[in-house]
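One protein chain is absent from this view; the other protein chains keep their places.
Chains: A and B, in written order; residue numbering restarts at 1 for each.
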Amino acid sequence: MARRVLTRLFHTVLVVWTAASVAFLLLHWAPGDPISAMADASRVPPAQRAVWRAQQGFDQPLAVQYGRWLGQVARADFGFSTSQQRPTRDVLASRLPNTLLLMGLALLTSIAAGAALGAWQGARVGSVGDRVLSSLMLVLYAVPEFWVALLLLLLFTYYLPILPATGMVDAVFHDQMGPWEQLQDRAAHLVLPWLSLTLMGTAVFARVQRAAMRDQWREPFVRTAFAKGLTDTTVRRQVWRTALLPVVTMAGLFLPAVLTGAVFVERIFGWPGIGSALLQAIALRDYALVSACVVLGSAMTTIGSLFADLAGAWLDPRMRTT
Amino acid sequence: MTDRRKRARGRRARRWRGPLLLVGLLAAIALGAPWIAPYSPDVPPTYATQLHLPPSAAHPFGTDSFGRDVLSRVIHGSRVSLSLSVAAVSLALLLGTAYGALAGLIGGTVDRLLMRMLDVALAMPRLLLLLAVAAFFPTRLPLTAFILLLGCTGWFEVARLVRGEVQALMHRDFMLAARSLGVPRVRQLWRHLLPHLFPILAVTATLNVAGTITLEAGLSFLGLGVQPPTPSWGNIMLDGADALFANWWLTVFPGLAIMLAVLTCHALGDALRDLFAMDQLPA
Partner (left out) sequence: MAALSLILLALVACGRGDRSRAAAGGTIVIAQTAEPATFFPPRMSQVPEQIVVSLLFERLAELGPELNTIGDSGFVPALARRWQWANDSLSIAFALNPQARWHDGVPVRAEDVRYTFHAYTSPVVASEGRTLLQNIDSVTVRDSLTAVFWFARRTPQQFLDATATMYILPAHLLSAIPDSTLVRAPFGRQPVGSGPFRFARWEAGSRLELVADSTRASGRPSLDRLVFSYVPDLPAATVKLLAGEADFLDQVRPEGIAAIRQAPNLRLHPATELNYAFVGFNLEARRSPLGKPGAPHPILGDMRVRRALTMATDRATIVRSVLDSLGTVALGPAPRALIPDTAALHPLPFDVAAASALLDSAGWTGRAADGTRLRGTQRLAFELLVPSSSPTRIRMSVLLQAAFKTIGVDLSVLTQDPATLGPRIDARDFDAYLGGFQASPGLQGVRQVWTSTGSSNYQGYRSPRFDQLADSALTAFAPAVSRSLWTRAFQVAIDEAPSLWLFEQSTLVAAHRRVQFPPFRADGWFYTIPAWSVDPTQR
């Protein structure tokens, strides 16, 4: 087991390195650089811009820039972010926690709500309640997250203005609040972005859980259990436990989708996370920050699938040998 | 017994009726757009008098900031959004099947190498990749290039599925027989594997079309997709994003269209899965 984890980890590093290198090269081959991306760059004479370019080494051969960047990454230093004018490490340190809070919360609640709904449905496949919920989940599954986010914004900040529109905390009063009010303030700002991400996630997990439950009911061990005279509740719990496997696997695989959703949701709600910084970084050709985001994103993706594998092995002994 | 079978067939037919009806409807709207749409999707000469009109009898979905009829743009947009998604997914299926089947058929070191490369591709968050390429494209990103872009970044998952399926099929008797008889590899793929791959490809196709419709909308919404003034569903929303609170109809109606299309794909996928008696979603 330990050896397998080690191999997979090594593999992860390799994958992340390749992905980041591809992104780095793509970025640098694309026309334009951080200097040309500055607002009103045309106002500054080309000679002046050449000076800026040389200062930051953007005029050097690609191989040199790549080597320098690799050296930086090896030291966990992602270089200087030109769009934010500070070390990329600082940008990540200030933005990543916000994204992780949003994503983590959304992922946890989606799994919890999805698993609960799916289990409830899976135990009564075909009933009216199941069919109503299934349709609802199908609809939630079908709508784009950013559209849901826009509608929530429209509904709860404009037509029924009960929630704050953007940001993480109240711009003025947050510092004067007591701890309890601060918590409330944070929660109020979190509701809409969280809901936008969670609605679709819930649908995904509910569908997986329901299908798994439905299949498990058909398994021979259920019949055996009933034959042994076990109560309905006990059997249901047993079924639910075995049916959790696909959900856990899904959790690992769903990570990139949450990440993608977070990019849109952060943009719409002005959530100061890594996603909104990334969009700006791409527009401003911020090589350092975009590359760092690719490293993070691909690391998250591979770690997610690694997690799915390991959790699968742990939950279902039959999978350990494969 | 026959009675039960008949009932089962009736149920299956009912299951098919809905999705097929919807697919027909969407196809009819897309193909017949110029005849169905009440107005042209372009800027009317009298634009100055009909800017930002809310939904009314004359303009059921309202008008946008150029005085264009939103219903007509949604209808014309269906052409772009749907054909683009179908074309991109077709390309992805083609590439993915070729790659996956190649890996599965050849096996050994080649397979391992191909799979490692695929792992790298799969580890790149697709949105990031698309954002990078779409934003950096030096000239106009024409519709065909956009299709190529979506297709070329969408086949990784397909390849993985196909390779897994092929690998499983290789151990089935008919493949063992084919191989021991020395049937050429291309023929093995063409005559023996493809028919067995069809169910999984069909279901994957429906799911991917749904995903691509959403993705196109998202990219266009960020201003990186289809070039205006060509209408696509995401584009129309982008036109409305500036004025979400004043012109809600520009956001709501294209979103509903997307929802309808995606639901159709899912319903079709579910029906196909039933048909092929597949229990698991191809993840």
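As a convention for this text, a contact is a pair of C-beta atoms (placed from the backbone, for glycine too) under 8 Å apart; a residue touches a chain by one contact, two chains touch by 3 or more.
Computed from a predicted structure; not experimentally measured.
Asker: Decide which residue listed in A:Phe24, A:Phe78, A:Trp240 or A:Phe269 touches the omitted chain of the complex.
Answerer: A:Phe269
Asker: Can you say which of A:Arg4, A:Arg68 or A:Arg86 touches the chain missing from this structure?
Answerer: Checking each option in A:Arg4, A:Arg68 or A:Arg86, the one touching the absent chain turns out to be A:Arg86.
Asker: To test your reading of the contact rule: which positions on chain A touch the chain that is missing from view?
Answerer: 30-33, 36-48, 51-52, 55, 80, 83-86, 91, 94-95, 153, 157-158, 161, 164-172, 267-270, 272-273, 276-277, 283-285
Asker: Considering the whole complex, not just the chains shown, which residues of chain B touch the missing one?
Answerer: Chain B touches the chain not shown through residues 42-43, 45, 47-48, 51-52, 65-67, 135-140, 223, 227-229, 241-247.
Just so it is clear, only the chains that are shown with their structure count from here on.
Asker: What part of chain B is in contact with chain A in the complex they form?
Answerer: 116, 119-120, 122-129, 131-133, 135-138, 210, 214, 217-218, 221-222, 237, 241, 244-245, 248, 251-252, 255, 258-259, 262-263, 266-267, 279-281, 283
Asker: Name, in rising order, each residue of chain A that touches chain B in their complex.
Answerer: Checking each residue of chain A against chain B gives 11, 14-16, 18-19, 22-23, 26-27, 29-32, 138-139, 141-144, 146-147, 150-151, 153-154, 158, 207-208, 211, 215, 249-250, 253, 256, 259-260, 263-264, 267, 278-279, 282-283, 290, 293-294, 297-298, 301-302.
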